[in-house]
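Handing you a structure now.
Yeah, one chain of the complex is gone here, protein chain that is, but the others are all in their spots.
Chain lettering (A, B and C) follows the sequence in which the chains are written, and residue indices restart at 1 in each chain.
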Amino acid sequence: MGSFVPNTDREQEEMLKEAGYKSFDDMFSCIPDEVRLKRPLNLPSGLSEMEAIREMEEISEKNVTFKHIFRGAGAYNHYIPAIVKSVTAKEEFVTTYTPYQAEISQGVLQSIFEYQTMMCELTGMDVANASHYDGATAAAESIPMCKDRKHKVAYVSSTVHPGTIQVMETYCFGSNTKLVQVPSKDGVTDMDKLAKMLKDDPEAACLVMQQPNFYGIYEDATKLGEIVHEAGAKFVMSVNPIALSVMKTPAECGADVAVGDGQPLGMPIAYGGPYLGFMAAPKSMMRKLPGRIVGETTDDKGNRAYVLTLQAREQHIRREKASSNICSNQALCALTASVYMAAMGADGMKEAATQSTSKAHYLMDALKKAGLKPMFSGEFFNEFITDCPCGSDKLLDALAEKGILGGLPLTENVVLWCTTEMNTKEEMDQVASIVAALISGKEA
Amino acid sequence: MGSFVPNTDREQEEMLKEAGYKSFDDMFSCIPDEVRLKRPLNLPSGLSEMEAIREMEEISEKNVTFKHIFRGAGAYNHYIPAIVKSVTAKEEFVTTYTPYQAEISQGVLQSIFEYQTMMCELTGMDVANASHYDGATAAAESIPMCKDRKHKVAYVSSTVHPGTIQVMETYCFGSNTKLVQVPSKDGVTDMDKLAKMLKDDPEAACLVMQQPNFYGIYEDATKLGEIVHEAGAKFVMSVNPIALSVMKTPAECGADVAVGDGQPLGMPIAYGGPYLGFMAAPKSMMRKLPGRIVGETTDDKGNRAYVLTLQAREQHIRREKASSNICSNQALCALTASVYMAAMGADGMKEAATQSTSKAHYLMDALKKAGLKPMFSGEFFNEFITDCPCGSDKLLDALAEKGILGGLPLTENVVLWCTTEMNTKEEMDQVASIVAALISGKEA
Amino acid sequence: MDLIFEIGSEGRKLSLLPKCDVPEVKVPESQSRKTALHLPHVSENELSRHYSKLAKRSHGVNDGFYPLGSCTMKYNPKVNEIAASFKGFTGVHPLQNERTVQGSMEVIKKTEDTLCEIAGMDAFTLQPAAGAHGEFTGLLLIKAYHVDRGDTKRTKIIVPDSAHGTNPASAAMCGFDVVSIPSQDDGCVDLDALRGAVGDDTAGLMLTNPNTVGLFDKNILQITKIVHDAGGLCYYDGANLNAVMGIARPGDMGFDAVHINLHKTFSTPHGGGGPGAGPVGCKEFLKQFLPGHHVAGDENEGFRYEIETKSIGAVKMFHGNFLVIVRALTYMLMLGKEGVPEASSNAVLNANYMRTKLDDLYEMAYDTTCMHEFVMSLEPLKHKTGVSALDVAKGLLDYGIHPPTMYFPLIVEEALMIEPTETEPKEVLDEAIVALRALYKEATDNPEALHSAPHNTVIGRPDEVGAARNTVLRYQWTD
Partner (left out) sequence: MDLIFEIGSEGRKLSLLPKCDVPEVKVPESQSRKTALHLPHVSENELSRHYSKLAKRSHGVNDGFYPLGSCTMKYNPKVNEIAASFKGFTGVHPLQNERTVQGSMEVIKKTEDTLCEIAGMDAFTLQPAAGAHGEFTGLLLIKAYHVDRGDTKRTKIIVPDSAHGTNPASAAMCGFDVVSIPSQDDGCVDLDALRGAVGDDTAGLMLTNPNTVGLFDKNILQITKIVHDAGGLCYYDGANLNAVMGIARPGDMGFDAVHINLHKTFSTPHGGGGPGAGPVGCKEFLKQFLPGHHVAGDENEGFRYEIETKSIGAVKMFHGNFLVIVRALTYMLMLGKEGVPEASSNAVLNANYMRTKLDDLYEMAYDTTCMHEFVMSLEPLKHKTGVSALDVAKGLLDYGIHPPTMYFPLIVEEALMIEPTETEPKEVLDEAIVALRALYKEATDNPEALHSAPHNTVIGRPDEVGAARNTVLRYQWTD
């Protein structure tokens, strides 16, 4: 069996004796006999490292990894610089926990402070927390921040990622919050309907929208924000961090909270996790921000120092009234995002964003020529939707055969495509030619 | 283009100016115009990191990697514990150079001192150096250690790895040393002929032999040592470090120098390198040992400290009479071996050795049953030779089709097989059944 | 040291992306960013050195003893990292079809099955990303159960006053009212208080056992029975599971739902605060409410996704912190049937060894056999010398030891909570014992020195009050 217990049997015997026990059984005699497990666990015998690593490798090989990926919908295949893995594998970062003891945790604390700064820069906000579990939970946790005695109903645009909406619904089930979906029109939030819904509802607490939205299309966020604010509600934007480098910031759009998933910032798609939820807000919302926050201060000699701060907000004080219980977060993912952003720099981030949207436009043109039709006419960032007259499954199977993961099938005849800087012209041309062959009834 | 120059064009301009130059051209004006390269290098334009990594990955995929490996002959597929890669990737070890400055290099120095100790333990010797390029160069460099004015001729058993013999020949061409091969009989060194050859040659300086030898067979090293010593020559053993954990040590066999390749100690087969040459010797040979050596001493406050020592032996003093020029070595490979040995411990090393030889015996039995015949009857460690009546190439191709790298074809009808603890009974049975099918003329 | 924004210079960069091979398309003017974007401008060398410096100013399990009570800072095996780095795991999209992610689904199924056996539960979801997230999920199951039965008056969750701070917070997030019940002098649940607290408004009880003072509640079966008899459900906070794996199972103690911290009990690294994973298990009758995609099937027939009929929905996008789960499964495979209880036995032994080597000097909050951790009260020492739990904790920093959890549980004054874990060798425990004894002596001989400890760290004690008052939460550019 495998074991990470260093002490040998003999040493264990000695220690038992020194602690006053005859045996392990004796030591565990404080556990009532009725609840003691009287049989061995029904598990396989333990493996050696060599066997375990072989088994895990064999399992991993049962997955199909695609060389070319045109699927996004919340998990984006951006380039991860070599330095990112190298830094985030450092065991000082990997094996430490929440930096409760500032004196021996300045490295982790400073890295979080730097992360907060970069997220503030991206979003245009004043404060950012140290991370959420993912973008969806960050969106869900934005609702309690916006609620007060008079404002209890949350709104979400139906153009938000359905996975995000589902998580918000679950969280709202917990907090007994009414969550209302705002319909869409032409692939974007229906502003007229929104205005009417909010006008009719004095209890409206907030609207959560996504920019670019689930279909890849740009919403008129500024206008949405105005409508929401007019109704006395808060405006929450769920945003793509790569897009933020070139797009109007949530601050510029008047958002009260910016949330999103930081996965595009250096994290592998990895079957969905671990990713990074981020949240930023204007100073006015500072004390409502859930999660950990690092602040700058000085030590007893006047040196600059960093500490966890504003801890009084949640479970520590008035914990039975807490609106968030977040404790462990995704710190190493936040570090990953920091290293990614530092490696890319502002210019690199903009380049990734511009290439992603440029390629999406090239792909859409190529797919149009191949015979697919876009479902919406709105301007888009790096995702877009087409029909798929030959059937989504058939098309995706044909692409898969060539090692290509096509777009996400939304229905039997609708596909959501995505590109990043990783997709080359050559592979997009290949996709188009496979599509063209299928549409025209010939094999590629 | 890719660049690792941090200073921007503007900063370069400023620095040029501050250093008193109008331009880079001006700075380089000290180079005579006749030897200046007047054209751009005829190389492709530089790539971004993303492109470079893609290109290298694509190149790597042009190699065929086998899931099951039965080939050794100097490169052995032993299990590499997870901790080994994790430790040897630490950038403090990776990015430093020879520890010339002891005060900030205690980590590297201590790790070498520990490596020396472990190699001494394995070989039974008093001193070991900090590494050679590989086992073959270590063997070649043992010859000058054994030579003196009266003893100028080196002998090598023809059962030594042919690659080692070739390197020795090349080194001997350099040093104008006569190298004589001792014939073999039944797969081992012909002791009678050896005794006679040495008796007839008062200039004999040394014999280099390999244990287990190239064919995997145990030599009678003690006896060989006695013959060599009787002739007044030195006895050099080239040994397998995994086998040493269970085999008679070179010291027990009376060797004057022990050399070998440390690749089995945690290094991947990696198309042949980097590997690790090791060399150890009794105290009497200490000052003849080439390469770097770390010694224990104290610092100015009496604390234990480690330093490079005995540096006066080679290129530093009387450099034009040096018998070795080794300077850069394979330090990180020595560290790898240390971590490997510390992870395995004595019991783990013995287990790896015992499993390797157990499996070789199982495989030989299985191959015998399948219709192959061993070429020699001598006891063997983890390698052995069989005939191959169906033709080596045909057999190896059949194995390759199933993802198996068979033994090394020595001739059209002779194969050198190898096993380690990595080979399972199941895969050996598979090999045997493929062989049986081929021999009987049926497909497996 | 400098912030990353204070090094480098405008124009410095890495060479990461190729030129674009298609015509450039810009974001429409109406959507484009106007605010300047400040990010670091550094070369790879500067970047690399910056983080090397930060790493040196951090202390992980790998750097020394880290007996942070209730956090189970055990050694993180390197093999886990290798498994989590396989391309087959890192390179698959979460929305690939079932056929192409059989490996990932197998990981999930095997992990769920193993956790079921260890916890004595019938089903698990791996979606929750952390312990608190698991608590939230587990309580939602309880809520959904009552709602499903139309039993809507059950609005109260009972939580002992010794509970982890996240328990009441999780209950609050689920819209429950929190009823706090006091502990007895022996640290265990006061049965009478519990009987008095339960009723037809009781949704459930949240408890960890061993409890937060490190003791196994001997009345556990009575406790869960009292709650069940009142119509409530019992939730097990798995934070302390490392004490009892293979020894006693939450399911056998009468718990209906449980969360487990993979980053504590199953050796996945803590990452400076996360990512962890907080799988939630439950008895059969709660399974129908589990969130997310459930993996059904087996290796032979193939794995498939199923969604529970009355699922609470999803507590996270996709399938949880998958690479954390990969690490935990690797560890479970290595430990297996024998290694799992061995780990717990030695976690408990190490704690009792340290406890008995210190209890002549330090006051133990509960002077009896502890489980995997124990709590000392420094109240007597403080009374005598003025040296507080904080001072002793800071003093430990100068010994290169991460301090225990301070001032928790709240029911013990001047608490220091020590959890050595099973992966520490005896010598490390002995060194910590020597250090703690030396600090006791120093508290008596020279209390001033401890008030100003630590003395050998890169910073001294930070001004935390100032940090909260005059909040500086980001670097500001001057341009």
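By definition in this document, a contact is a pair of C-beta atoms (placed from the backbone, for glycine too) under 8 Å apart; a residue touches a chain by one contact, two chains touch by 3 or more.
Since the model is a prediction, treat every value here as computed from it, not as a measurement.
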Chains shown that the absent chain touches, full complex | A, B, C
May I ask which residue of B:Ser245, B:Thr386 or B:Gln430 touches the chain that does not appear here?
-> B:Ser245
Looking at B:Cys333, B:Met375, B:Ala398 or B:Leu438, which residue reaches the missing chain?
-> B:Cys333
So that we can see where the missing chain sits, which residues of chain A does it touch?
-> 1-11, 46-51, 82-83, 85-86, 91
Where chain C meets the left-out chain, the residues are 7-9, 12, 15, 43-46, 48-49, 52, 56, 62-64, 75, 77-78, 334, 423-425, 427
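In this text, only the chains that are shown with their structure count from here on.
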Averaging only over C-alpha atoms, locate the centres of chain B and chain C and give their separation in whole Å.
-> 46
Please set out, as single numbers or ranges, the residues of chain C touching at least two other chains.
-> 12, 14, 16-17, 42, 44, 48, 52, 77, 79, 81-82
Multi-partner residues of chain A (each touching 2 or more other chains) | 49, 53, 79, 81, 86, 89, 91, 421
